[in-house]
Each structure stands twice: as structure tokens, then as C-alpha cells.
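Note that one protein chain is taken out, while the other chains of the complex remain in position.
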Amino acid sequence: GAPLAVIAGINVLEDLDLALTIGSALKESCAALGLPYMFKASFDKANRSSIKSYRGPGLDQGLEQLAAVKEKLGVPVCTDIHEPDQAARVAEIADLIQIPAFLCRQTDLVRAVAEAAEAKDKLIQVKKAQFLAPWDCKNIVSKIGEVTKTERVILCERGASFGYNNLVVDMLGIGEMKKLGTPVTIDATHAVQLPGADPRTAGASTGGRREGVAVIARSAVAAGADGVFLEFHTDPDKALCDGPSCLAIETAKPLLTTLKQLHEITAAAS
Amino acid sequence: GAPLAVIAGINVLEDLDLALTIGSALKESCAALGLPYMFKASFDKANRSSIKSYRGPGLDQGLEQLAAVKEKLGVPVCTDIHEPDQAARVAEIADLIQIPAFLCRQTDLVRAVAEAAEAKDKLIQVKKAQFLAPWDCKNIVSKIGEVTKTERVILCERGASFGYNNLVVDMLGIGEMKKLGTPVTIDATHAVQLPGADPRTAGASTGGRREGVAVIARSAVAAGADGVFLEFHTDPDKALCDGPSCLAIETAKPLLTTLKQLHEITAAAS
Amino acid sequence: GAPLAVIAGINVLEDLDLALTIGSALKESCAALGLPYMFKASFDKANRSSIKSYRGPGLDQGLEQLAAVKEKLGVPVCTDIHEPDQAARVAEIADLIQIPAFLCRQTDLVRAVAEAAEAKDKLIQVKKAQFLAPWDCKNIVSKIGEVTKTERVILCERGASFGYNNLVVDMLGIGEMKKLGTPVTIDATHAVQLPGADPRTAGASTGGRREGVAVIARSAVAAGADGVFLEFHTDPDKALCDGPSCLAIETAKPLLTTLKQLHEITAAAS
Partner (left out) sequence: GAPLAVIAGINVLEDLDLALTIGSALKESCAALGLPYMFKASFDKANRSSIKSYRGPGLDQGLEQLAAVKEKLGVPVCTDIHEPDQAARVAEIADLIQIPAFLCRQTDLVRAVAEAAEAKDKLIQVKKAQFLAPWDCKNIVSKIGEVTKTERVILCERGASFGYNNLVVDMLGIGEMKKLGTPVTIDATHAVQLPGADPRTAGASTGGRREGVAVIARSAVAAGADGVFLEFHTDPDKALCDGPSCLAIETAKPLLTTLKQLHEITAAAS
């Protein structure tokens, strides 16, 4: 079977040094473990809870940083887009174009991403929305399939709404998503967020549960996930976005080591 | 207290005749009951489950139809937008600009709507997303408040995710939303939808439960909602979008009569 | 149509004076409004969150108090049981024997209640468990139907689990339960409870939201409920059980007046 895929990096681009520091540490860890690695970072956080929150460097500077990471580290990169007209430009740099969870039902965005991926021979990652059932992803894959081959598609689980201000990852959903014929990754970083309830900022940011990231990652890999999506920082408490669910970069190697072992055992058992 | 507000019309614009037929019937019913009326219709359904679904006439023809309804019937009109760059043009015609539920956290869209509403002195209706708690609307109202006065804002309840392929309306949430200082409407039409599970189209459309629309509308008005949002058609089973949750226009007058009575009793009790 | 049925009283029996005070006030209000009235009180709270919580006077003294209320006020009475061997004794006094929500799937208890109701010609109220769908009540009604006629059965909605430490009342569920052929009541008092989260006692009691009781009652009546289940106290903050969701007895008359009006309008509309 294929080795566990690792899509990991930082939540939102801050400065190039941070991106290179995180990216090179992850590249090294993955290389040592024989795991395929792709760097991830957002250039714009378009749905922050508060209008005052840091959003990122924006499209132009963001793509520059991503191109620099790609060139200097020699790794593929992943980023997410929010408007259809960003797709073509992003596809020039990104190897994996990500559709955000809240936007995964927006037909124009899905179509634009599919067209850009087709034009530049890139991959597409769809974050399953918090309001969708695993099998509801079928419609999204079908939309993409009307534009390009569905072999480009990766589905990503990041939790489902569970009452108010809470998410839950349904481990049985991973198998349901895999039945659609696509690889499935687990975004353990966002899956532990408690929407709308970060006590540090009186409800203005999306809260997290840092200690749960490894738990969700391990569980999902044992449930059959093909890859993991993780966000790190050199100083998580000072991360400019989603710090509460961000892991310290020093924890990457031991976590990935564990996940690789769990993935091998699970693959052998299935 | 204020009378029950009625925002009602059709799901998506089909042809002008339909819009005028529905709009004039609703205008007449509301006039007879002494209820303020606003016509609603979408020009684009940007998040249909399937890429094959009918989406509407688009921005140009849609605004033409809305302008015609506005002029011929002499009623205010409401429509929803999906991209920030639609805001300014829509605000020229629409009296109430609506932000769709899935998009209510997209900062650029919220800001664009707020700016257009400020420029043209229009109202803003925010559909509460299925993944948000009632109190989470505070952040959205705050975002708007950084651009224009929050007196322009109406919050609209349309159900919360409840397990897979189901929504539930939490009647206690209406009071929580009203605590934010805005009027609250109930979108009874979309609240009864069963996401992703319409047996008529093998899961490719969002299913509905037509008989439940009146139940949700009555309950929400008795819970304290300030207005209702309802969609009608001359032939609901042939509606080009969301037929399963669409009401026959003949049922409008008796339903609105009941809702008016419930609203008056509730207002007197509170 | 039948008038709105009122099953109301106190959460748990404290002393006879309290029972008579509450019962006579409710009897009087219902008589003035032309609504059928039944007194409710529990003799044992068998599932308190803490072993230290007040549980009530127990079976012997409890039945004495209920018999006294029944005789002195001339009203029918309702109480709930927790063990099969309590059924026969309770059926001698109670006119309506209630099966608690958590226990509604326990076959021996359901059968014992059905047999006692059959023997003494009494009614049965089944609280729908927080973990059941409305249509799942079918199995419970069927169980009773194997012992006695299902015309004895009343189903009572008191909320469904909605994430952690929260309940939600699905107003569409009331109609689903009515499709089973039984009257449906709304327990607005317990429906507003926040399980496991009363800040006053650091999580050791089941919390409530007193201001929501009237909201849920009004909404459910407007959704088509046939009766209401409500708990009152002369001093809610000093109630020995579930004070946070308990209403002051002075509020009974205005609330019941509103509910009667809503019920009449709803009945006329259906």
C-alpha cells in the first residue's frame, strides 16, 4: 500500500522565515520516515470570526512565499482559495488547490478549481463541510468530474457539527468517503477546534484543543485515513491564527513516527 | 409592537410572469392582513447539490426581473448575493440584501454587503449558518457594525445541523439571536429541508418536507420571531429549485392569517 | 377539537401544603380557562445527578400526598415510576402513570405499567427519551399494545440530545409522534434543561433555563401539541429539585391563557 501522505505546514503565512523553518523541519522528518510530504499554508483567512483578525499576506505576496518555499525546499505546496478568480493564478504555483469547508458547495468555486487543476495538471483537496454527511461528498466529486478526472480529488475530513460550538469526527465517515473512490485525509488541526468559543478572546476567535490533535490524527489513521493534514508553528501561542489548535514544530517528528507505525499496521489489517 | 414582517416570494427567479403572479398574490394577502410585505427571489442558486441543477437567470436578467416586480407591484424586494463584487449592483435594486447561510462567515462578502447597504441606505439579512450557534451571530453583527449601523441588520434562522442529512430549529435560539439587538426572521422554507436526501433525484438535490413549513413558521412566531421568510410557487412540484419545501401560493393567505394571529398573541404575552 | 390538556404541578413532592397550594392554583386557573387539569408530582427522583440530591418522600408517603391532593382538590393526578413492582400500587392512586424518559425502553417497566393501567383503567404517559427519534416511539406504543389498548397512551416530548449538555425540541417531531395515533404533550419544563451543567452546583445538578419554558410551551402548542406538562413552585429558587427550570406559580395563569389562545388558533388552522 501507499505510505501515509503528509500535508503539513502553517495555518496562515506570516513571514518567509517561518514558512521555511516549518517546511524544512517537516521535509526532514518526512524524509527520514519515508513519507511523502507537501507544504501547506494559507495566503488569506477569509472567514475569520472577527473583522479585526489577521488574515494573511494576500494573494500576491502569498504566492511569492509559496513559490519561494517550493523552490528553496524542493517540496510541493498546497494552499486554499476563496474566490473563483483566484484559481488560475494559484494553480500556477500550488500543486494541490484546496477548497475550504464552508465553500465546498459553491458551484462556481468548485468549477474554477477543477478547471485550473485540469489546465495545470494539479490536485484538488476538498474539505468536507461541517454540515455535510460523508456520502454527501459524492455531489462535489461529481461536480469536479464534469470538468476534469476525479483522480485529482482528495477529500479531507475536519469534523461535523455536533450541537453548538463543538465538532466531532465520525471515524466511520472516513470509510464512507473512501467508498467514493478518492483518498481521504484527516485535518486533525481543524477537527479539534471549538467553533466560536476561545476563552482567550471572549468568543471572537475559533477555539482549539491542542492536546487533541494527536488523538484525532492517530484515531483517523487507525480508521483508515490515507493522509494527515497538520499545522505547526515555532511558537504556537503566538501564531497569528488558530494558535489554540496549533502544534509546536518540535512535536512533529515523534507524532509522524507514531502515525507512520499506526498506518502500516492498519494497512496490513485491512 | 410591530406587526409580523413577511419576506416571501419564490426560491429562484424563473420567468417574470411567475414572479408577478406570486408577488401580487402575496402583496394582496399581506395588505388585507395589515402586514408589511417584501418580495423575495434569488437570481442565482450558487450552491446547488449538482452542477446540472437550474441556477437561475443570473445577475443581469435577475436584477431586471426584480426591478420589474418592484415597479409593477410597488413592493420592496430582497435577493441574495454570493460574490463581493455583486453587492454594489444588487444594492441599486434590492431593498434587503441577503447573505446566504454557508457564506455568512466570509468576511469579504459581509463587508461588501455592509458597504453597499451603507452607500444605498439598504437593509441586510444574514442567514445564520447551519454550523453556527445563535450567539455566534454576534461576530457577524460586529463585522457589519464596523462598516455601517447595525440597525440595518436582520438575522434569519433556518435550522442547525442535527446529525447527518437533517436540520433542527432550536426555538430557544430565536430569543438568543434577538438578544443581539436585531430583528429575527424564520426561514421556514429552508428549515424543513433534509440536506442531501431527496428521494426524487437520488440524493442529487436537497430534500424538503413541505408539510412542515407551516409547523416551523407557527412555532417560530410563537417563540417570538419578528418576521417570516417563505417561498411559494404556482405549481410547487414543478418548481425549478427546492420544490419539495415549496408551498402552493393558494395556501399563503390562510397561513399568513394564522401567523398574524399567533404573532399578536405572542407579542401580548411577552 | 379538544381543549388543551394541562398536566402540571410540582417536580418532586416536598410537603402536602406545597402540593395543595400549587394544585389548587392550577385547578382554579384551568377551570377559569375551560382547560382540563391534572395534578403532577413525583414521589422519587431516581436519576438525580448526585447521590446527595433530594429524591422525594418515597412511594408510601408520596402516594399518601397524591391521594390527599386528589381527594381535597377533586382533580386527577399523575406520577412517574421507576421499578416494575411500583406499578400496581401507583395505579391505585394515579390516574396517569408516567414512564420516565431514560426508562422508556425498559420492557419490564413498560409492561408493568401497561398491566397496571389495564387492571385499573388508567392512562399511561411515555416520556420520549433524549436518545430516541419521534418515530422510534412506535415500538413503545406497540409494546403497550400487546398488553392493553393503545388509547391509554400519551406520548410526551421533552427534547432530544443535541451535542453535549444541551437538548433541542424538534417541533416537526410532534407531528411525527401524532402520526402514531396518540395525543402528544410537551414537557416544556424538562425540555429547557441543560443536562449536567448547572453553574450553581458546579455540575452536580441538571441545569435549566427558566425563561425558555414559556417559549418551548408556546412553540410546541403552535406546532400542534395536544397538551402541556409544566412544573411550578411557590419559590422556584428554593425548589428541592430542578429549580432552575421551575416556574413561579403566579405565572401560571397568564401562561395558560396564552397557550389556550395559541392552541385554538392552531387547531383552527390544521
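As written, the chain order gives the labels A, B and C, with residue 1 at the start of each chain.
Note that a residue touches a chain if its C-beta (ideal position, glycine included) is under 8 Å from a C-beta of that chain, and two chains touch if they have at least 3 such contacts.
The model shown is predicted, which means the values in this text are computed figures rather than measured ones.
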Chains in view that touch the one left out, judged over the entire complex: A, B, C
The one residue from C:70, C:89 or C:138 touching the chain left out of view is C:138
Of the listed residues A:69, A:140 or A:221, which contacts the missing chain in the full complex? A:221
Looking at C:111, C:178, C:209 or C:253, which residue reaches the missing chain? C:111
Contact residues on subunit B toward the hidden chain run 162-164, 166
Listed in rising order, the subunit C residues that touch the chain left out are 46-51, 55, 82-84, 102-103, 105-108, 110-111, 129-136, 138-139, 142-143, 146, 160-161, 164-165, 195-196, 203-204
The missing chain sits against subunit A at residues 160, 162, 168-172, 174-175, 192, 209, 211-212, 214-216, 218-224, 254-255, 258, 261-262, 265-266, 268-269
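Operating definition for what follows: only the chains that are shown with their structure count from here on.
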Whole-Å separation of chain centres (CA-atom averages), subunit A against subunit B: 33
Can you work out the whole-Å distance between the CA centroids of subunit B and subunit C? 36
What whole-number Å value describes the gap between the mean CA coordinates of subunit A and subunit C? 48
Going by residue number, subunit C touches two or more other chains at 162
